[in-house]
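Note that one protein chain is taken out, while the other chains of the complex remain in position.
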């Protein structure tokens, strides 16, 4: 009965390497994964440039197959080392991993799908997990809290911008529509209005009648003025988060303690950020494999 | 004498459904209204796209008539269930409701007015009322207070931007006017100046003489610098609103209490946001129909 | 000896009307002046539009002469009612008044100078004096103080932006100069760099080589990031001005008092903003003519 035990140990070790970053092997795996992801994105970028693809087609194609095989091995390894494989498969990163691996195989069967290999760029999002970038945002993650706290307000703000764009775009369509190809229909006018309100201003579409230019000037001044709103929200929220934090770490609030978290990830429910030295997952109670 | 009583009950019930959102029937009405408004705007948008209008003209036209009839029924219902119909008719939403319903009928009589159906987009503003979006802006509506408090300052700021645009636009006209079609007259130059000061920068008009480009560079740096002003105003005002609020809710100010408001609306004066359980309108004293 | 006395009274009354805004006559004069200034600017704008000038040339020309005569009368009245006329003539507003009146007369003598009539737009700056716009910026003028306090910092910031633009523009010239007409010389490249750093982005000039587009992307991200600096400066300064102000008006600082100022202006040194009821000019000691 040793074999299944060994098998479990082997799986546990692989789980540590793939899902955790505190062991030397785990760190090495993360760095290698980062290198492969960046290499794969550079490959996809170069391949999309016609003049380069012509010259180095074979080299690029072979490199891509190598990376696809590496991603496939990683995908399978992730599935077999997790207790509930379907949880990983249908998780955010699980879907991205599939989307960035499958198109190369599909391109063998269906001719036109090769361009979808570019979806590999989505893998860049894993950078956030690997580098734990959020940690650089400040010990207490004030910025993340501030953004979360102001999420509702910023949503309402952006929603208001969209409604304004629809109404002002429709008005511009009524004014410019007959004379100006760029305002030929309402969706185009609304698109132009968003381009203008956000101060992007491509200039592929521009009003030509005096009245249209007058309304456009009003829209620009409006856009220039309301950019102050999200900035004000985030700043005020961020400042107050900082103040709250000061209060929290004061001796008057002894309940709030700072805890060291590690990058370990539960093999059952995939939750990470466990306390150092924790024996069980704080979410599902599954024992953690401390090394 | 039962009939008029019943009639009154019928009106009261309809008033509750249309103007209030706390009863199940009222909520359903609001959701249906939202769906119809969004559908009507999508219809108007699609109809303005020539290639779609050609293909589906009949379907779009019939759907528009259905929506117009629904809006007409709603408009009439709103009038008959309110005690002072003229107050509704000349209210902000009353005018929008008329503007978004009438053009379809007018298009039967006058040929060229069909494009005005697009005014239906104004109905989007009702979204703010239906979704009570302001509620998401924070319990104490600091943001709204901050914007109100900084209204005068932001107006002076935008006024200054306009004056600057007129003066700088005139100077650009003197410099570029002779060589550059885009600065052929002062209104155009002022329009260009607003496009540049607000950092929109369409590029349909651009200075061509070295001196014109030099002045343009100064205008851009000016615009880049003064965008800090409205942001500073809103942020400072918003932060101080937050501080005031903290003081207000402190035990030293026992006068400020939090009160639950419902979405009921007085059938006499149309004021909403009554206290839960209130028997009379806080504005006109008319009895409220609590269910 | 009565005549010179009467003459003095007449001058004093005129001084009050022209330079002060607290008497009914002074207010009326200011409102009329505002109307004439706005009318004159609208005239200049309309005249610069070729199609309008063709149609209404005579009407526009006569109206302009009327306004020029009115401005001339005002200019002479301002000179004779002030004790030290040269101080007014060489003051900021004195030079603007001359610049906005003289070109029409010059156009009689020199043929090509008519366009300079457009300098009349500079008169818009008097709006700030007439409307005392600064008063709307808040009782304690925090914003003005904040802008003054952060003047040096914002200057250094804008100076840094210019140096960055020169260096980055030169680098872009070295990269793009040979292939791209828009980067044909360094001044043009620096101009493009300012257009890009300030996020205006006309698009009349755009990099075409891959390396140029890469550097351009870095410049854009730089410009997007450093816009935070002036905003941060103004906001922090404005917030701290507000805090200082709170302290100043506290009972602990009895030296700071709020004083009512009127719009009276000394007939000797032109300083305005005297305290209500003051008998002598706070600047030069000249007696003030209180009504």
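The first chain written gets the first letter, and so on, giving A, B and C; residue counts start at 1 in each chain.
In the analysis below, a residue touches a chain if its C-beta (ideal position, glycine included) is under 8 Å from a C-beta of that chain, and two chains touch if they have at least 3 such contacts.
A quick note: this is a predicted structure, and the numbers were derived from the prediction, not measured.
Shown as candidates are A:33, A:67, A:215 or A:233; the residue that touches the absent chain is A:233.
Screening C:48, C:81, C:100 or C:199 for touch with the missing chain picks out C:199. The omitted chain makes contact with just one of the residues A:34, A:98 or A:162: A:162. By the touch definition given at the top, subunit A reaches the unshown chain through residues 41, 44-45, 48-50, 115-116, 118-119, 121-122, 124-125, 127-128, 133, 136-138, 142-143, 146-147, 154, 157-158, 161-162, 187-188, 190-191, 194-195, 197-204, 227, 230-231, 233-235, 237-239, 242.
Counting over the whole complex, subunit C has residues 152-153, 155-156, 159-160, 163, 166-167, 169-170, 173-174, 177, 184-187, 190, 196, 199-203, 206, 210, 213-214, 216-217, 220-221, 223-225, 227-229, 231-233, 235-236, 239-240 touching the chain that is not drawn.
Residues of subunit B that touch the chain left out of the display are 199-203, 231, 235.
Keep in mind that, in the parts below, only the chains that are shown with their structure count from here on.
By residue number, the contact pairs of A-B overlap by more than half with those of exactly one pair in B-C or A-C, and this pair is B-C.
Annotation: 33 Å between the Cα-based centres of subunit B and subunit C. Measuring from the averaged C-alpha position of subunit A to that of subunit C gives a distance of 47 Å. For subunit A, residues touching at least two other chains, in rising order: 199-203, 231, 235.
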